[in-house]
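Every protein chain but one is kept in place in this view of the complex.
Every chain is named by a letter (A and B) in the order it is written, and numbering of its residues begins at 1.
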Amino acid sequence: MIYARGLVKRFGEFTAVDGIDLEVAPGEAFGFLGPNGAGKSSTMRMIGCVSRPTAGELRILDMDPVREGPAIRGRLGVCPQTDNLDPDLTVFENLTTYARYFGIPRPEARRRAAELLEFVQLTEKSGSTVDPLSGGMKRRLSIARAMINEPDLVLLDEPTTGLDPQARHLLWERLFRLKQRGVTLVLTTHYMDEAEQLCDRLVVMDAGKIVAEGSPRHLIETHSTREVVELRFGDEPPAAYVEKLAGIGQRLDPLPDRLLLYSDDGDGAVDEVHRRGFTPSSVLVRRATLEDVFLILTGRTLVD
Amino acid sequence: MVTTYAVTQALRGGIVSPARVGAVINRNVGALRSGPAYWMVLFSGFFEPVLYLLSIGIGVGALVGDLTLKDGQVITYAAFVAPAMLAVSAMSGALAETTFNFFFKFKYVKTYDAMLATPLRPAEIAAGELLWAMIRGSLYTGAFLIVMVAMGLTSAGWALLAFPATWLVGLAFGAVGMAASTYIRGWQDFDLISAGQFAMFLFSGTFSPVQDYPPAVEVLIAVTPLYHAVELIRGITTGSLGWAMLGHVLYLIVMMALGLYVASRRLTTVLCR
Partner (left out) sequence: MGTLAVLERALVSYKRLWQASVFSSFILPVLFVISIGIGVGGYVGDVDGVSYLDWIVPGVLASTAFQMAVGESTFPVLGDFKWVKGYHAMRATPVGIGDMVAGYQLYIAFRVIIASVVFLGVSAAFGAIHSPWVVVTPFVCALLGVAVSAPTSAFSASIENDSYFALLFRFVVIPSTLFAGVFFPVSQLPALLRPLAYASPLWHAVELCRSATLGVAPPWPAVAHVAYLLLWAVLGALLAVRAFRRRLSD
């Protein structure tokens, strides 16, 4: 579906995407994980054929995005990072007018619009304008709009950024259904829980480069330990404890407010901390996540 | 002078503090300085009535020739149209500031929310906005009067007398505009306001004497405010004073008083809800 080799995007002096390679297979749910400014959105815009690659090779649906942009876009569904729904139109009209951009005949457009509103649970809002909808509803409408041309490939840029937890879960559930139908999903996110929920495979991006690639499980197993212990101390900054706790677990990472201790046996590591005579003000043993992988790979946190 | 009266009345009632009213005006001056094209926009506001004067007054005037006024005085068509443009300019300047800009600041920019979080009171905001509208409006009317004198459409002496008259016109429309904007629901109401404004612009004896209209229409026009503003200012700039002008002055004073009364009663409800 997507094939890229040495893909580069520069804006003047600034290199947003710095030579990335990737392949996405049909039916896959593929994610770009990384902090803001990592180059995820620039990559997505190149895949969506709205931004020309500065260098490198890019093929979408086995076509050339520069020369065959309209043909490719006709088979893509794009859900942008900020909603660009039409405030003058109703929810239903937003879908039908968008369908016309793909040359879908009017009766068919109406049939699909009704079906998609059902799918994103907005049928009763059909006649309302866009303004009074909540953030989660707007995003669901954007997703329905992206599905109107029955795309082979759906691009979702930060699909749940800015939504409350309940709206996020509803959205994830809908996207999971799409995945089950065999739709190829490509999404960007800076939430590791989102990447873990939705992606079969993902790449971790930082400063325009891909720093790791694989399934969420695989990334965690390769780059992190099975468990992570979060230790908070009342008296001294976490960095002060790095030396004192050296040798426990495989790795220690001091953050401004807490110390991360990587170990395949979290409880054993906590016992060892106590044995050395330290009593943290709080202790949390948890499974490793992609957040930890990112921290290990780049030395920085995903969300600051 | 009317403004002075309105302001001193307000001061005596202990409603407003001059310093705080000044602060509201100061914000508007500050806002002017920021926007890139804003000075240009402000400056260009002066051109509109002048262009109308040149096009209709001089251009169409060449086709019309001279007009005979009610009192038998014969004037050029440009001298007939110019005072009307002056009155229109005073009206639209005051209305723009007290309706459109007021609503915009109140509803979207939330300027007043920020102001009301300080010791400022609604009446002070209103007085500040109204005075600001007057300052801005009198820049336009003053410049326009200079143009009229330069073009020989009135004498310098009459122009000096007409200047305060434009203030009365501005205050009357500004006060009513402010009262009206406390009832405005959304942008669609501005279409109504500008429609009304334009209808008055075309039919208040601006381009042709109202005596030409059927008597019923003439009475209808005599009820609307711009007619009185035009007649008052035209009487002054053409130097044909008459007792009827006292009626026009009275009409505008009552209009201003009513506007201020409604606005001051409604503003607190609207701004502090």
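Going forward, contacts are C-beta pairs under 8 Å (C-beta built on N, C-alpha and C of every residue); 3 or more make two chains touch, one makes a residue touch a chain.
Note that the coordinates shown come from a computational prediction; the quantities given were computed from them, not determined experimentally.
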item	value
Selected from A:103, A:234 or A:256 as touching the chain missing from the view	A:103
Which of B:54, B:69 or B:135 contacts the chain that the document leaves out	B:54
Residue of A:34, A:48 or A:208 in touch with the missing chain, whole complex considered	A:48
On chain A, residues whose C-beta touches the chain left out of the figure	11, 45, 48, 50-52, 70-71, 73-74, 76, 78, 80, 82, 84-90, 93, 97-98, 100-103, 149
Absent-chain interface as seen on chain B, which is shown	35-38, 40-41, 44-45, 47-48, 51-52, 54-56, 59-60, 62-65, 67, 77, 188, 191, 194-195, 198-199, 202-203, 206-208, 212-213
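Here is the rule we use: only the chains that are shown with their structure count from here on.
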item	value
Whole-Å separation of chain centres (CA-atom averages), chain A against chain B	57
